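I am attaching a structure below and will ask some questions about it afterwards.
Every protein chain of the complex appears in place save one, which is left out.
A, B, C and D are the chain letters, set down in written order, and residue numbers restart from 1 in every chain.
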Amino acid sequence: MSVPLSHILIVASLMFAMGLGCVVAWRANVIMMLIGIEIMLNAVMLTFVGGSAHWGIADGQLFSLMLMALTSAEVSLALAMVVYLHRRKQTVNTDRFDSMKG
Amino acid sequence: MMLATYLTLMLLFPLLGGLTCAVAGRKLPRVLVESLACAAVFGSFVCALLTALSYTAPTVVTLADWFAAFDLVIPISLYLDPLSLSLSVMIGFVCGLIHLYSVFYMREDEDYARYFALLNLFVFAMLTLVLAESLPLLYLGWEGVGFCSYLLIGFWYRDTNNADAGRKAFITTRIGDTAFMIALAWLFQLFGTLSVTKLNGMGFLMPVSVLTLLGILFLIAAMGKSAQVPLMVWLPDAMAGPTPVSAMIHAATMVTAGVYLLARMYPLIAASQAALAAIAVTGAVTAFYGATCALAQRDLKRVLAYSTISQIGYMMLGVGAEAVTAATFHLLVHAFFKALLFLGAGCVIAAMHHEQDIFKMGGLRRTLPLTFWNFLAGAACLAGLPLTGGFFSKDGILMAVWHKGGALYQSLYFLGLLTALITAFYSFRLVFLVFGGGNGHVHRTSGLGVMQAVLIPLAILGLFGGVLNLPGYMGEGLLTRLFAAIPGGGAVEATHEQEIVMQAVAGALALAGLAAAWLRYGKGRAHRMQEAQSPPSPLISFLANGWYFDALYNVLFVRPYRALAGILWERMDEGIIDDSLDGLGEGIGSVGRRLGRWSTGRVAVYLISFAAGGALILGYLAWLVL
Amino acid sequence: MEAIIFYILAAILLIGTLCAITARQAVRAIVYLVVSFFALALMFYLLGAPLIAAFEVIIYAGAIMVLFLFVIMMLELESPEKLPKPRLSDWWPALALVVVVVGALAVLLLSHVRAVPPGFTDIPVRQFAYTLFKQYGVAVEIVSMQLLFALVGALYLGRRK
Amino acid sequence: MTSLIPILSLLIFLPLVGALLVFAVRQSGAAARLLALAFGLAEFVLACAPLALDRQAAHFGAPAGFFLYQDHGWIDRFGIRFTLGMDGISLVMVLLTAFITIVAVIASWNVKERQGLYLSLLLALQGAVQGLFLSLDLFLFYLFWEAMLIPMLFLIGVWGTGRPVYSTIKFFLYTFVGSLLMLLAIIALYLMHGAQTGSYTFALPALMHTTVPYQLGLWLFGAFLLSFAIKFPLFPLHTWQPDAYCDAPVAGTLMLASLLSKTAAYGLIRIAYPLFPEASRALTPLIYVVAVIGICYFAWVAFAQRDMKRMLAYSSVSHMGFVALGIAAWSPVAVSGALMQMVNHAITTGALFVVVGMLDERAESRDLSDFGGVWGKVPVLAFFFLVFNMASAGVPGLNNFVSELIVLVGVFKVAPAAALGAFLGSVLTLIYTVRLVQEVLFGKESKPTVLAEVSLREGSVLVLLAVVVVYLGVHPGPVLDLFKAPLELLLNK
Partner (left out) sequence: MTLTELYCLMPIVITGCAALFVLLCGPLLLSSSLTAIGVTASAAAGIWAAFTAPAPIQCIPGLAFTPLAQLLIPLFSFAAALTLLLSHGYNERRILKGEEYPATVLFALFAMCVLPCATNMLILFLALESVSFAFYILVSMDLNRAESGEAGLKYLLMGAVAAAFTAFGFALIFTGSGTLALSAALARPENRAIISAGWGVLILGMAFKLSLVPAHLWTPDVYQGAPSPVAAFLSTSSKVAAAALLLILLGHFPPMTELRVPLAALSVLSMVLGNLAALRQTNIKRMLAYSSVAHMGYLALALLTGSRDGYAAVLLYGAIYTAMNLAAFGAISSLSFEEEREQLTDFTGIGFSTPVRGGVLALAMISLAGIPPTAGFIGKFFIFYSALKGGIVPLAVVGILSAAASAYFYLRVVAQLYMHRTEAPAPKPVGFAEGLALCAASAAILVIGVYPGPLLEMVETALR
């Protein structure tokens, strides 16, 4: 395949930035923020896989695999927290979670 | 060797007496304290006499080391020469008498221990001042007498006015003292020594301009201590102290320390005519100033105070006219008759229930005859009636001034003569007002007899003090012979005819003053008494208030100083410096608080900050690559 | 040929993501995202990582997205007041960030001189497995611990007092 | 004999042990007091011991001039050693510290709250100050320099009056800013010396041989100077000082005024000036200016005070100006005058604070308008008040006169203008002193008209202080002699 590595990396960067943008823009919506994080992590995986393919070694792919596991752990914990907090505060708006500040 | 012992004992007696009184005085019986104090001073006097007997030539006696820091070596060393010898004898004698007098004068005061402690310490300090060979030691005496004077003026401390007077005296003289210290530091820089004898022999090493400045520094020092214009304002107020104190400190001894200092350092500064002229002018002006002020005073002691200022002015004039002998002569005689006058005044005051207004007195000639005659003798000396001690001493100075020549000194001579006239006038004004007129009621206190008795030796010394230094036509003076060895001590080169003419003029003026006073206050006494009830004329108040110098200084120095102190503290220290730092702290704190507000509690803000940080780092790295 | 497919997939991926992040509702966003993840999985396949591609589909497009849906439904988050929408003013900083990050990364990545050094090589599953268990056995252990504790944490938080 | 008994370490650790013991028995006030006093006296005896030694004897390995010397490894990684040395200067300072601490212990006999802790902190402070005066390792010096702050912080903060927290934190922050910059300078010097000679050490004698480029030297010396100037304090870095002095308890003020300000002067003499001869020369005019401004300005401001302690606080800085002046002149006479002034200032100012503390204890006020006629009420106390005030005003025969004279004579030789300014200050000094004396001692007796007379304990402190005041005024020779040999070595470098 003859796609330059840099193109893959650009695509990954775009995706990463979009994920970041999502996290930042959906400022109060915890679900969308988590989605943004997923997007960012997927961009990272793309980078790893690209790098892996580029150097012909499996390490990058492995990192991706581990990232998936990590992500699922994080997401499940995050969602558990969302549920927990929703139960306590009846909201998932993170802007309302500001009892501590200053 | 005996000399050293005498000198040491001379100083030790009053010192130990003073310390004993200070430390244990309150626990000891009164009689013991009184006799201890008197014995100490008389012991000192005896030592002074013994010293005088065994004196042969000027000697330096080093008793101990005071301190030494590298080349700055200050020994405790004493210098015995005719000048210090004659002064220490005088001090021993006068102070001894005044101690005795005090015993009775202070009979009713509870704080006798403090009183005698200070009195004794004063004698110690004064003797140290006179005998010191190294300038720092002289300064020790110099400040010591000032300190004792401060506490004694404010002896009756419960009255704030007394304390204020003491404070004024202390601070005003400190201005002079500072000049002394500056001179001291400078002398050390110039000559590398602070020994009086060495310094006096090294004056020629320095240019005249330096010596002039040094002379002026010493003059300022003398101005403070001897109450010369413009630092004279403290002395009239100093009369707030007990009268024996005024007699001892503010008439006979301490206030003449300035003259003594100038006489002591005379060899060093003699080379500078400018310095001498400054001294002479200061002296003459002060003499005139003091005499005029004395004219208008109503308070018995203030008259004497102004007269003291005036008389010391004469002494300064003498030093300025290169007549150290004459100045010292006047100093000694003045000590006797001024002590006499003050002690006499003390008797009067004691007898009058501490009334000091001379316009409320009168007729004491009959009720206090002994006091009267003694006081009269003192007044005659002060006025310079012919053949009294004061006559000869004052005349010696005036003659020296005339002989110095030049327009300046001649005009000073005439100013001196005018002052002599005024002096005679106010002296007898005092006598007529206090002792003349109708019968006065007195209150006989128990000690009055002894107090009056003390006056007698002083009166004799005052009246016949002239023999100490008779003018040339009557035979060589004792002092002149003694002082011949020291620079500036030589007799004035004048013909006997000149001397006689000048003395005749002076005598005539004194008598004229007496006549005028009699006319105004003897014959016109009743009229004057009436006048005194009405408000004084402007001229009288001008003179009575000492030419308004107090008010002037108040406006120029005291009030601005107070006001600025407040401003410096509240505006500058608390204001600019402290508040700016507090403000800085406050500012940093509020910046911190604002930075803390960045933590809004909203995770979105945290994330965007985080992301912005990432963007900045990446942007920077990209910029590097570009 | 593969390159063209790659670019098409990249386009799908990016457009899908863009749609996802700008979707008005979370459920729609998830659907868009599933699409783009499928595209990503295909790209992985093209890049010689079939296993990762499979996992991508199974774990991401499958499990995780479903988990999201599940939570959304459980908390009845579809009502507008529960999930606030970004205002326009929220988008500007996001856009600025995206531009800067992408710009900076593009500059850095494109300055990379030799774009295609050894070329892409397929990595056999065998090699993958070998690396996984020979070299990164510890990683598996750590991740397993981590997953276990995700479970622990989730259960703990779910506990009712 | 000197090597058998580690006198120097003992001087430091004895008070620290004392502090621990006193802290341990803090429940019982009387026991704590006696224990603290015993440790204070023991320390004093120990401090006197070197007086009996042959001070000419050279100690093996010791730098010239140090007749007692101890050197132990400590933190080898940085070449930091536990090096102590005693020469004439430090001997006097150690004696002074021991003496003042005894006075402080006795003066805090009546502390009501937590007396054991109070005394324990006093002893700890003493240990730190002794360490500072003895250390020959710059790191060690810095360690003690900062460690001093902790007991002081508590002394002011816990037992203070007025606004103690504000004052203590202000005091701390001020000094802390300075000392941290000094720390940087110390490290820089250390690195420079290491780079030049290859031996990385904080030993003061070795660091003296570092060649410091002029420009850099200015910065480093500036950092040292800033640190010392704050603790001195020199104008205009003084504003912590009136507050701290005013709000601290008696012993705290005593330690602050008598000892802590001396540590700064000691640092200038022992460290800053010898280390940076060129830079110190360059900045000397600045020191002259601030010293003279300080002498006059503080004396002037003191005049405006109503609070006695605040007045004394300003008075204390004003007098410290003479020390600064003497150091700035850096001539043998001037510096020995400065050292003497350090001793005298410690005694006189300390004594004044003690007396004011006693007045405060009796009348429960420090406001001048609440006083008057004390002479009639408590004559003995009034007597001592007067003596110490006169000493402070520079009346000859009492101690301050000697040192001020030496300083002024020394400075006049080098910088007449600066000396002239200082002379002016001596007039201003008298003005406020006399005002203080007058408002307190003289005038009508204010209410309450009866005050308790001086107790035996108080009397003993006062007599002790007064004896020293007079002794040093009349016969300061022995002390001045002690300074001679070390100063010759320091100034000839």
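Criterion: a residue touches a chain if its C-beta (ideal position, glycine included) is under 8 Å from a C-beta of that chain, and two chains touch if they have at least 3 such contacts.
Note that the structure is a prediction, hence the values are computed from the model and not measured.
Taking every chain of the complex into account, the absent chain touches A, B, C, D. Checked against the full complex, the one of D:L10, D:C48, D:L183 or D:L489 touching the unshown chain is D:L183. Among the residues D:C48, D:I150 or D:A485, only D:I150 touches the chain that is left out of the figure. Within the set D:L34, D:C48, D:L173 or D:M208, the residue that contacts the chain not displayed is D:L173. Touching residues on chain D toward the chain that is not drawn are 74-78, 114, 142-143, 146-147, 149-150, 153-154, 157-158, 160, 164-165, 168-169, 172-173, 176-177, 180-181, 183-184, 187-188, 190-191. Looking at chain B, the residues touching the absent chain are 585, 588-593, 595-596, 598-599, 601, 603, 605-607, 609-614, 616-618, 620-621, 624-625. Take chain A: the residues that touch the chain left off the picture are 5, 9, 12, 16, 19-20, 23, 30, 33-34, 37, 40-41, 43-44, 47-48, 50-51, 54-55, 57, 59-60, 62-63, 66-67, 70, 73-74, 77-78, 81-82, 84-85, 88-89, 94, 97, 99-102.
The criterion applied here is as follows: only the chains that are shown with their structure count from here on.
With centres computed as the average of Cα coordinates, no chain lies farther from chain D than C.
We define each chain's centre as the mean of its Cα atoms; on that basis chain C and chain D are separated by 70 Å. Taking each chain's centre as the mean of its C-alpha atoms, chain A lies 64 Å from chain D.
In whole angstrom, the spacing between the mean C-alpha positions of chain B and chain C is 101. Shown for chain C are the residues in touch with two or more other chains, namely 93, 97, 101, 105. Multi-chain contact residues of chain D (touching two or more other chains) are absent. Contact residues of chain D toward chain B in the complex are 173, 236, 238-239, 242, 297, 300-301, 303-305, 332-333, 336-337, 340, 373, 375-376, 379, 383, 386, 390, 395-397, 401-402, 405-406, 408-413, 416, 419-420, 423-424, 426-427, 430-431, 434-435, 438, 441-445, 474-477, 480-481, 483-484, 487. Chain B meets chain A in the complex at residues 596-597, 599-604, 607-608, 611, 614.
Contact residues of chain C toward chain B in the complex are 93, 97, 100-101, 103-105, 107-108, 111.
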